[in-house]
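Moving on to subunit A:
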Amino acid sequence: MSAQQRCSRLVTLQREVELIFKHVLVAALLASTAVAPAMAQSDTDITVVLSEELDLVEPCMATRSNIGRVIMQNISETLTELDVRGDTGLMPRLAESWEDKGDGTWQFKLREGVTFSDGSTFDAADVKHSFDRVFSEEMTCESARYFADTELTFNVVDDHTIDVKAEPAQPILPLLMSLVTIVPSETPMEFVRDPIGTGPYVMSDWTAGQQIVLTRRDDYWGEAPAVTSATYLFRSEPAVRAAMVETGEADIAPQITEVEATNPATDFTYPNSETVYLRIDQTVEPMGDLRVRKALNAAIDREAFIGTVLAAGTELATAMVPPTTLGWNPDLEPHPYDPEQAKAWLAEAEADGVNVKAPVEVIARTENFPHVTEVGEALVQMLNEVGFNASLRMVEVAEHEQYYSKPYPEGRPAQLVVAQHDNSRGDPVFSMYFKYHSEGTQSGVNDPKADELIEKATAATDAERAALWSELFAYVHDEIVADALLFHMVGHSRVSERLDFTPTIATNQQLQLAGIGFK
Partner candidate 1 sequence: MTKLISQRAIASLLSLLGLLVLVFFLSRLTGDPAALFLPIDATEEMKAQFRAINGLDLPLIEQFGRYVWDFIHLDFGESLRKARPAIDVVLEAYAWTFPLALITMALVIVASIVLGALAAFNVGGFFDRLVSIVSLIGASAPDFWIAIVAIVIFSINLAWLPTSGVGTPWHWIMPIGVLFIRPFGLIVQVVRGSMLAALTAPYVKTARAKGVRNLPIIFVHTLRNAMLPVITVIGDQAAAMLNGAVIVETIFGFPGIGKLMIDSILQRDFNVVLAAIMVTAIAIFLMNILIDIAYGLLDPRIRH
Partner candidate 2 sequence: MADALLSVQNLSVDFHTVRGTVHAVRNVSWSINRGETLAVLGESGSGKSVSASAVMNILDIPPAQIVGGEILFEGKNLLAMSNEQRRAINGKRIAMIFQDPLSHLNPVYPVGWQISEMMTAHGRPADEARARTLELLGRVGIPEPENAVRKYPHQFSGGQRQRLMIAMALALKPDILIADEPTTALDVTIQADVLALLKELQAETGMGLVLITHDLGVVAEIADRVVVMSNGEIVEQGSVRDVYHAPQHPYTQKLIAAAPGKGDIRILAPDLPVLLEARKLCKVYGRFTALQDVSITLARGQSLAVVGESGSGKSTLARSILRLEEADSGEAFWKGQDLLKMSHRELLGVRRQIQMVFQDPTQSLNPRMSVYQLISEGWDIHNLVPDRAQRQQRVRELLEQVGLSAEHATRYPHQFSGGQRQRIAIARALALEPELIICDEAVSALDVSIQAQVIALLDDLRQRLGISFLFIAHDLGVVRDFADTVIVMKSGEIVERGPTEQIFSAPSHPYTQRLLAAALDPDPDVQAKRRIALAQA
């Protein structure tokens, strides 16, 4: 650290200390004057209350859902955009059109007349720079994971045309483009605190710990949205979030709990693209045996959860991805609840020398989703009723990660990890490799046919791709019974009655202010 830096650090310290005293003073003053809260807000300003504070407001981290909800398509835009709620599929955003030039190369025609909020003009160089940042060694951008084994080469044809070559060829490259936000080419190779984007809003205030304020831009290229300004607040208690909309302190509270969602006028329930399942690790006895896995699935009374511990509207899952995903297989039926059959399968396996009484740990993460503990407790009871020797283990996030992702701990007993997986990206590729490929980080499967199907589907396009995914879904669900798929979850949001806004499956990943109107 240089002397100058040290000096500036001291200045910061001094400033912070002053801030502390200022707060004390202000609090004392305010307490004595006791002015009623005056929310100086115009009618088109809204307040959104989120469950957790943002660590970063960094465009290249926009795929992290809490960051994406603020940034994505509000501050920063992407080349393409997936219509998650409708069936339009992939739509143009900053790219007006794209075409497959063959040989793994895609050409994107960029929109003209677009400016960043700092006044600079959007062009192909910005796109290239945005990707350079994603792959930079100097920072860890989340979006890099979508291009894990793919080498991308960018070729700026002209200001508004760019060729992207993927090695090996990436059939869903345009879809992947919906995940990378575009920043100006001046953006440094480090996490920024003042995101510059082409979106309809600009971040006008970020008071750490308290709020983030987005204000509408006048020079946005598209249609001006109705919301002039949005203030984001952070409250981790769902009851408080719900109460805030009720009392008028906030307009939108995404992620309230089913218990709170009681008012039909303001509370919306919608599938949130999260899938809950029991990850089975087939390498540990007794889970290597197909009959045991079948028994496991038959032991669970999935219907009993819905409308009780889990919200009404929750759907039984037959695949890792929600029905809106490419290749989703409508023919699959959830495993029926049949404890007698389950017992029979277990007896059969036991007769063949499988140790079905081996201890099984059901591992769930606290706060993973609402009522996860109750779900865990109920699952354990159901398993034990058919003869498993199961016990529940609730762990915090870091520990859960240990059990969920490879390398798995040595000498572990059979573990069933309760996990929630989110895929609203439209294509199963973001899920299937990780969960079912023998090399997948969270996979408990080691099946050559599954590997082959995944590899083939990943490289395929269009109808063939959809068909292959469908086949894979059926294979893992019915043939190898790779895991115990449980539910497609629903989310609940509370929206003030003054807003014209219906939350959907997309609300989980992004909250486009442009989609909000006033009544």
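The candidate set was assembled so that all candidates are chains of the complex that A comes from, given by their letters.
Brief remarks on what is shown
The rule is simple: a contact is a pair of C-beta atoms (placed from the backbone, for glycine too) under 8 Å apart; a residue touches a chain by one contact, two chains touch by 3 or more; residues count from 1.
Values in this document were obtained by computation on a predicted structure and should not be read as measured data.
Here subunit A is displayed by itself, and among the listed chains 1 or 2 from the same complex, it touches 1. Across the complex, candidate 1 is touched by residues 1, 6, 9-10, 12-13, 16-17, 19-20, 22-24, 27-28, 30-31, 33-38, 53, 55-56, 58, 63-64, 137-140, 142, 144-145, 148, 190-191, 193, 208-210, 233-237, 239-240, 243-244, 246-247, 249, 396-399, 401-402, 404-405, 430, 434, 441-442 of subunit A.
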